[in-house]
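Yeah, one chain of the complex is gone here, protein chain that is, but the others are all in their spots.
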Amino acid sequence: MEILGLYNYWVFGALLMIGFFALIARQNLVKKLLGLSIFQSAVFLLYISLAKVEGGTAPIILDPTAAEIFSNPLPQVLILTAIVVGISTTALGLAIVVRIREAYDTIEDDEIRRLDRRS
Amino acid sequence: MIVVFSLFLLSLLVVTAIAIVRSENLFSAVMLSGIFSLLMALNFFILDAADVALTEAAVGAGVSTVLLLGALALTPTEERRRKRERKVAATLVTVTMIFLAISYASFDQPRIGDPDAPVHRHVAPWYLEQTPELIDIPNVVTAVLGSFRGYDTLGEVYVVLTAGIGVLFLLSAGRPGLLPHRREPRIESSLKSHLIPHVVGRVLIPFIVLFGLYVQFHGEYGPGGGFQAGAIIAAGIILFALLEGEGAALKVLPPRVLVGLAIGGALLYLLVGVACMLLGGNFLDYSVLAADPVTGQQIGIILIELGVGLAVTGTLLSIFHAFAAREQ
Partner (left out) sequence: MSLEAHIPALPVIVPLLAAPIAAYLRPRHLAWAAATLASIASFAIAVLLALATRDGSIHRYAMGGWPAPFGIELAIDSLGALVLLIITGASTLAIIAGRETIERDIEPHRQPLFYAAWLMVVAGLAGIAITGDAFNVFVFMEISSLATYVVIAAGSDRQALTAVFKYLIMGTIGATFYLIGVGFVYMMTGTLNFADMQARLADIPYVAPVHLAAAFIIVGLALKAAVFPLHAWLPNAYAHAPHAVTAFIAACSTKVTILVLLRFDFVVFMGNIAEHATQFALFVMPLALLGILFGSGVAIFETNVKRLLGYSSIAQLGYILLGASFVDRAGLLASVLHIFNHALAKGALFLAIVALGHHLTRFEIRDLHGIGRRMPWTLGAFSIAALSLVGVPGTAGFISKWYLIVAAFGQGSLGLVLVGVIVASSLMAVVYLWRILEPAWFAAADPVAAGAADDKRVGEAPVGVLAVVLLAAALNVWFGLVPAFPLELAGHAADELLRHVP
């Protein structure tokens, strides 16, 4: 049971590294961006896991006098921000990919590099 | 039982992530990443983060998927196969090492859900205790987001606005004349010709927008707020554009109005902050907005959430239209 309390951290690590692998080893630019969003999602999971309190509930205090346990609101706020940052990065990245495709007629990184070397 | 279920969901995340990386067809990779986001949202929900779950579902599974599809309409949809992949072995070694380092450090970390973890001891209890007194709204996440860390949220709105400005800037450039523009199959038209999605979709749209408005104005009481509402309303209008065609959607909300919404929303947020300065408080100190500080806080939060909602709706729709317009 004790060990299971760490499972989230391992999933965070695994997702982070799967995303990182796609970023480095995949040549397709859209694939790189998908990898990037897995990479960022891993961090969301890390923060939200921190916020969990055993036996708690979402931090919405309907009755201030009741003795309830709430999960931690702060990491949730931070991750709301981070999710929005993530989609913004993806959107901008996609726009660049579209322009690259128009300029090079390919979105494979190794082919683009070959074309750049030739010019 | 819930433990087993959450372990299963977490494992499913890893499996889906691997499937995304391995899939050679980009369409299926995009669909898988939509599923990934939904799974992530479920995990967030199990971890008691209702606001984040709602946002991840609306942004990750909804808006992000649509944007990816919009971009795929302009790019090849198959990843090119190679005889020998470069860098794979070296990258695998690196990521395994980092993973092991993270796992090693995890044994010194507090267990998930441990109420005595340092995270739950310092700043967080203060928010939970003080929110009913200082701001008097039930949703503590909204209180922290809108007021205690309102400056971060202002920054966040500007991140979205920057991305919107960037996409518009990039995609309004003249097209290079050298390359013949190959037409990829369009996604928009494919939906239009199918009767059932068309009928169901038309019925759904008003409810989606209504739900978005509810999420916007109910953010103080339940999960929700400007970001979620903006993403949901944008998703509803994008659905309308997919069903009725670009032109119909643009007739309702022309591009210049959308950019105006985005900019107006961001400025509304900023000007609320400036108004606080003029009324004698610090930047974004809403207490001075009304005679009673608690009322002032509530007015401030409602106003800035409105700014957030406008900015997010305007920006996301502008981005969507910029991709769609590039196709024509």
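Per-chain numbering from 1; labels A and B assigned in written order.
FYI, contacts are C-beta pairs under 8 Å (C-beta built on N, C-alpha and C of every residue); 3 or more make two chains touch, one makes a residue touch a chain.
Computed from a predicted structure; not experimentally measured.
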Candidates B:Gly34, B:Gly281 or B:Gly309 - the one touching the absent chain | B:Gly281
Among B:Ala117, B:Leu250, B:Ala290 or B:Ala325, which one is in touch with the chain left out?
-> B:Ala117
Touch with the omitted chain, as defined above, among A:Ile18, A:Leu46, A:Ile61 or A:Ile83 | A:Leu46
Since one chain has been left out of the picture, which residues of subunit A touch it in the full complex?
-> 16, 20, 23, 29, 32, 36, 39-40, 43, 46-47, 50, 74-75, 78, 81-82, 85, 88-89, 92-93, 96-97, 99-100, 103-104, 112-113, 116
Where does subunit B touch the missing chain, residue by residue?
-> 101-102, 104-110, 117-124, 126-127, 130, 147-152, 154-156, 158-159, 161-163, 165-166, 168-170, 172-174, 176, 259-260, 263, 266-267, 270, 273-274, 277, 280-287
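In this text, only the chains that are shown with their structure count from here on.
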In whole angstrom, what separates the CA-based centres of subunit A and subunit B?
-> 12
Would you mind writing out the residues of subunit B in touch with subunit A in their complex?
-> 3, 7, 10-11, 13-14, 17-18, 20-21, 26, 29-30, 33, 36-37, 40, 43-44, 47-52, 55-56, 59-60, 63-64, 67-68, 70-72, 74-76, 79-80, 82, 85-88, 91-92, 94-96, 98-99, 102-103, 106-107, 109, 111-115, 117, 119-120, 123-124, 127-128, 131-132, 138-141, 143-145, 149, 152-153, 155-156, 159-160, 162-164, 166-167, 170-171, 173, 175-176, 179, 181, 221-223, 227, 312, 319, 322-323, 326
Residue ranges of subunit A in contact with subunit B within the complex | 2, 4-22, 24-28, 30-31, 34-35, 37-38, 41, 44-45, 48-54, 56-62, 64, 69-81, 83-85, 87-92, 94-99, 101-103, 105-108, 110-111
